[in-house]
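One protein chain is absent from this view; the other protein chains keep their places.
And then chain A:
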Amino acid sequence: MLAPTAMKHVRLLVLTEDLPATSLALAATGHFHPDPRAPAEARLGTAPAHHYRHHHDRARQRLDKLAELLDLALAQHVDRPRVIEPESLAALDHWLGELWQTASTHAEGLRLLDDEARLVAEHQAALANFAALDIDLAVLRNNTRFLDIHVGMVPRENLARLGGALGLAHYLVHVYMQRGDQTHVVIVGPSDAAPESLPQVLAAAGFQALPIPIELDREPARVRQQLETRSADIAHRRAALERELADWGADHRAQLLAAQQTLLLAAPLVALDPALRASGPLAHLAGWVPAGGVDDLADQLRQTLSHPFDLSVRDPRPDERRLVPTVLTRNRLLAPFATLVGQYGIPEYGEVDPTPLFAVTFLLMFGSMFGDLGQGAVIALAAWLLRRRLGRFWPFGLLAGLSSMAFGVVFGSVFGNEHLIPALWMSPLTDPLRMLTLALLWGVGFITLACTLAIYNRVAVGRWRDAVLGHHGAVNLVFYLALVGAGVGLAENGALAPWPATIAGLALATLAWASWREQQGPVIERALVVFIATLETVIGYVSNTLSFLRVAAFGLNHVALAIAVYTLAGMLGEVGHLITLVLGNLFIIVLEGGIVMIQVMRLQYYEGFSRYFSGDGHAFAPLRLPRD
């Protein structure tokens, strides 16, 4: 389960005209991860799917915009696979372009009607203002022999600059009303000196004229009525345009849904585009395939392609190791743990997939630090009830809760009460020293396992020197185990055990020698670096092991918190007692549960992953057809 999926490199030569069918066949298997490297043959220089991708991308943009505008839900899965030829894709792109032209004209029409409605509202406000004034509005309506008059509105932010600019041409800008971000103005200047650039400046400032109707003086009610009629007419036209757009959308609905199918089926070839090279009618593509999927891939190509093709398969070369994708764990229960591993990085091809190990050790540590039958049940139940909201993470909560329940049985704790069920083993607070010793032993085991995996991973990728002398390599492991042996001797007998101490010293000397050989520079500098590196090795292993004391410490802390809650509850009456127990348990579940999870993640990432897991790989992402 820990071993990585073996991969093969495949190279496929097909006729260019068969590329759409090839891409579909490769996507149907779900085994092909494209390799974008150019082939060695310089003649294979052209990108045969360039135009295909161009049409696809533009058609996709057009279809998405149409779907947004028409509120159309596009299916994200393929109903029936079929080959999409370049000609039909180009035709679809063209058709969608025409459709978008029509649709965007409708949309622009709606926006223009909105602008017109706003203008009418401004006009109504302006005329209401003028109607209340005791002036001859005819003066403002007509340019006179001496005066050039403009009534209208301008965005507030442009007013000061417009005032200055028109002032230079001896014009006055009079503000008579502010509405929102618009300022209503009367602009007056000398008729004989109106600059040629006046319309240009007014346009640049966003000036909109609001002419005063002739009848405003004599029949203001009629003018108001006219504006209201106009406003109603705009609303009517808007509703009609919306209906027209909806009807138009309904007429094209089926064709647009079919277009979505076409684009989904064209997507695999578009995804292959960076990996495709061609010379005349011959196209080349390469990729990575799980060893177990090669036969399936070949069968699928044989069934799909009408013309001959050439498929060559080989093992990845050592120099290609970093390019080979890693197939990640797909187990449903392990999926959330795989996501957490992915936060650190993807295992390099050949490295052990740490997900199963991470899941087991995570659950063991979480359960032992937060062991309680009742609280664990709450966590598991909450994860189950919220499974839709938690998505793929719900098994994580469920398993953590179950682990907590199992350790609750071991410790005999139900909602912090240690008298309801008998402990299968003992309560942590009964013998704290034993708990701390067990935590240390767990730490030694965890670090030893992590170092062993580090050695295995380096051997697997051919880094032999690192496997022996590198960080957390074989010599480090020997040193660590000897150090632990010497430490045990010191604890039990009060003196360092001679053999372990000697082995630890020799291993440390070997590490120092290796470090010395790696350094360059003056002797003093090298000596200083080697001394610090060696000291860091000793301190690092000791402190990392002691770091696992937190596993016991949180177990003890959990019991202590429960005792505190029960002590508080014991000081209150019946109702207070119950409320305190409920709130106290909630407090423990949320706060302590969260802290314990962070601490376990810290131990996993820092004490585990950082030792044996480079995280420099990239995930296997095969071509796929989206199916139900």
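Throughout what follows, a residue touches a chain if its C-beta (ideal position, glycine included) is under 8 Å from a C-beta of that chain, and two chains touch if they have at least 3 such contacts; residues count from 1.
Just so it is clear, contacts and distances are computed from a predicted model.
**Q** Which one, "Sarcosine oxidase subunit gamma", "Sulfate transport system substrate-binding protein", "Tryptophan synthase beta chain" or "V-type ATPase subunit", is the UniProt name for the chain you do not see?
**A** From the listed options "Sarcosine oxidase subunit gamma", "Sulfate transport system substrate-binding protein", "Tryptophan synthase beta chain" or "V-type ATPase subunit", the omitted chain resolves to "V-type ATPase subunit".
**Q** Which listed residue (A:Ala203, A:Ala239 or A:Ala258) would be found touching the missing chain in the intact complex?
**A** Checking each option in A:Ala203, A:Ala239 or A:Ala258, the one touching the absent chain turns out to be A:Ala203.
**Q** For a quick check of understanding: of A:Trp100, A:Phe411 or A:Tyr480, which residue touches the chain that isn't displayed?
**A** Considering all chains, including the one not shown, the answer is A:Trp100.
**Q** For the chain left off this view, which of A:His77, A:Arg111 or A:Arg602 is in contact with it?
**A** Candidates A:His77, A:Arg111 or A:Arg602; residue touching the omitted chain: A:Arg111.
**Q** From the list A:Gly167, A:Pro498, A:Gly570 or A:Gly594, which touches the chain that is not on show?
**A** A:Gly167
**Q** On chain A, what residues meet the omitted chain?
**A** Interface with the chain not displayed, on the chain A side: 54, 57-58, 61-62, 64-65, 97, 100, 104, 108, 111, 155, 157, 160-162, 164-169, 195-198, 200-201, 203-206.
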